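In this view, the complex is presented without one of its protein chains, the others remaining in place.
By written order: A and B. Residues from 1 in each chain.
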Amino acid sequence: MTDLSMPQSQTEPRSQSAVGKVALRWLLYVLLGLFALYYLMPLFVMLTTSLKSLEEIRTGSLISLPREVSFDAWKTAWSGACTGIQCEGLRPYFWNSVLIAVPAVAISTLLGALNGYVVAHWRFKGANIIFSLMLFGCFIPFQVVLLPMARLLGMMGIAGTIPGLIFVHVIYGLGFTTLFFRNYYVTIPSELTKAARVDGAGFLRIFWSIFLPLSLPIIVVTVIWQFTQIWNDFLFGVSFSQAGTQPVTVALNNIVNSTTGVKEYNVDMAAAIIAGLPTLLVYVVAGKYFIRGLTAGSVKG
Amino acid sequence: MAPILDINKLYKNYGATEILKDINISIEPGDFLVLVGPSGCGKSTLLNCIAGLEEITGGTLSIGGNDMTHVSPKDRDIAMVFQSYALYPTMTVAKNITFGMKVRGVDQATQDAKLKEVAQLLQIEPLLNRRPSQLSGGQRQRVAMGRALVRDPKLFLFDEPLSNLDAKLRVEMRTEIKKLHQTLDASIVYVTHDQIEAMTLATKIVVLKGGVVQQIGTPAEIYNNPANLFVADFMGSPAMNLIPAQAHKNGAGTQIAIARDSGETLVLNDARDLALPKDVILGLRPEDIAEAGFRAGDGVQEAECLVDMVEPAGADTYVVSELGGKQVTARLHAETSAQAGKMLNLAFDMSKVSYFAQETGERLN
Partner (left out) sequence: MSEWLENHLPKVVLAPSFIAVLIFVYGFIGWTAWVSLTRSKLLPKYEIKGFIQYERLFDSPRWDTAINNLYIFGALFIVIAMVLGLLLAILLDQKIRVEGAIRTIYLYPMALSMIVTGTAWKWILNPGLGIESMVQGWGFTNFEFDWLVNPDYAIYTIVMAAIWQSSGFVMALFLAGLRSVDGEIIKAAQVDGIPTWRIYTAIIIPSMAPIFLSAFIVLAHLAIKSFDLVIALTGGGPGYATDLPATYMYAMAFSRGDIGQAASSAMIMMLVVFAIVVPYLYSELRAKND
């Protein structure tokens, strides 16, 4: 498969005719184009299906454009589709997700920034072990905490509530947010902290006046990462919510798998797009930071 | 007058590792103390201990007569200039300089007046509204000094402040720091690994190695009378020639025999009455070996040597010859006729020789 990279072979100009080189270059672009189609196809199908009538879906082809564009499915998906017994569409659940994501992202980012600042610049005995323990917490399969967490939320009286979900997302987001900020702050020279201490600034003053103003890029990365994680979460949502507090992913799944009435594929697709839209928008607007978060989250250091 | 800085039996450990051992230093107001040594010798740690950025493990430390052993950096009445300058990247030059006063709640009028004064002194007025990233290395250096000067502290601490500058700028800034010291009559502790910086700036030098003080003295004392082989080798460039030799009592003076590759032993006489063991290391600076006829004095002894190499360096020409199994460098005048492979008559100024014990490396005379 590495042979496909040969088009670049400029090291032996005489062995390859100019025509052959151009042909290889074309082949390269055709391949890249085909892959682009592969990745875009599902989105295209979702979009066209959501704009078709049920009749057209049954008679037409999967990838044909809608003969008549109709936004009825979108309306239904937003405010009329049934998730089990209720038929209010995605709207209430969309707002649930917003109500869960915004505070959870804000709190976990702020705590991550403070933790990262401590771990990177105020090392004390045992700080390394604490950081390692927190880091490992990022990797556990959450199944292993589902049962005790369900019981604890019950004991705290926040089972099935939005504050309960916020709490869960903050707790299990802390490892990653701490890691992000820690990896960013270790690149800031420790002399800066020393200079500020000699200048008379204390722990919080240094954080506020010197580190925070430097942190915009990593705040963006962390906020995007946390937002994507929390918005797209399903496991916690489905385990710790009840009717009325479910996040949008759970509601989407309920709409798609609801067995009452006729299967409305166009509504399913519209609902799927609505549920995916916020993270997709974030990706389009701030893709650079999104990718940085992904790679920072996987390749440490 | 009380010493401005008094360090007494200071120890510093990281876990089981001893970083600094039994450090005793005291300086008077107006002193320019340079801590010099190779990397890893503990000089920066010592400076951090003086600043209070590192807790010390044992001993006491006082600044301006007040015990500061467990006082936090902000209450030590010090200012510090860092190797990387450590300018706050998101603040303008003016804010960088006044940040310390702002933290301490100094009123705005005083801040402005102080800022103006320092900016004038350092000639950085046009830079006040810029960010550190928009400054050149030399300008950053000035701002970092401005941040320290504005505090008007009892004691200035400099942590290798010139090592990030290019060679030319380094010499310029060196001169400027010296000038500042003289105009302000400030007390300074300055860390460097560059022995030339130490020689040019210091009124007092501390040579450190492996966390242990090797010698404390004026630049002249350190240069002329190094306390041991390490100091002799570390201070001065090109380094002091250190030649294994044998000493014999010879009347009132001492006879020194140095083996040569040619088999013929070089014998030199030191007129001083010294009590030396038989095996010694003879230390002689390159400038104390001249071309015969260009150096006069009681201790001068001439001898013919085979020139292995000639290295013209502009103002001087260095000549390398083998003595006692070592490459010995002599510093000759620029117009010397020395040629590689030829014999040359060299004049050794034996009155300048330092002797060291072969085993311990300690100075003998």
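As a working rule, contacts are C-beta pairs under 8 Å (C-beta built on N, C-alpha and C of every residue); 3 or more make two chains touch, one makes a residue touch a chain.
In this text the structure is predicted, and so the values were computed from the model without any measurement.
Contact with the chain not shown here comes from a single listed residue; of A:T83, A:N96, A:T109 or A:T178, that residue is A:T178. The chain that is not drawn here is touched, among residues A:V118, A:I162 or A:L192, by A:V118.
In the complete complex, the hidden chain is touched by one of A:A23, A:V45 or A:V69, namely A:V45. Across A:V22, A:V102 or A:L204, the residue that sits in touch with the chain not pictured is A:L204. Of the residues in subunit A, those that touch the hidden partner chain are 1-12, 28-29, 31-32, 35-36, 38-43, 45-46, 49, 57-58, 61-63, 111, 114-115, 118-119, 122, 124, 127-128, 130, 132-137, 139-151, 171-172, 174-175, 178, 202-204, 228, 231-235, 238-239, 249, 252-253, 256-257, 265, 268-269, 271-273, 275-276, 279-280, 282-284, 287, 290-291, 294-295, 298-301.
FYI, only the chains that are shown with their structure count from here on.
Distance between subunit A and subunit B, defined via averaged C-alpha coordinates, is recorded as 57 Å.
Chain contact summary for the complex, subunit B toward subunit A: residues 48, 51, 53, 72-74, 78-80, 82-84, 86-90, 99-100, 103-104, 147, 151, 159. Considering their complex, residues 189, 191-192, 194-202, 205, 209-210, 213-214 of subunit A touch subunit B.
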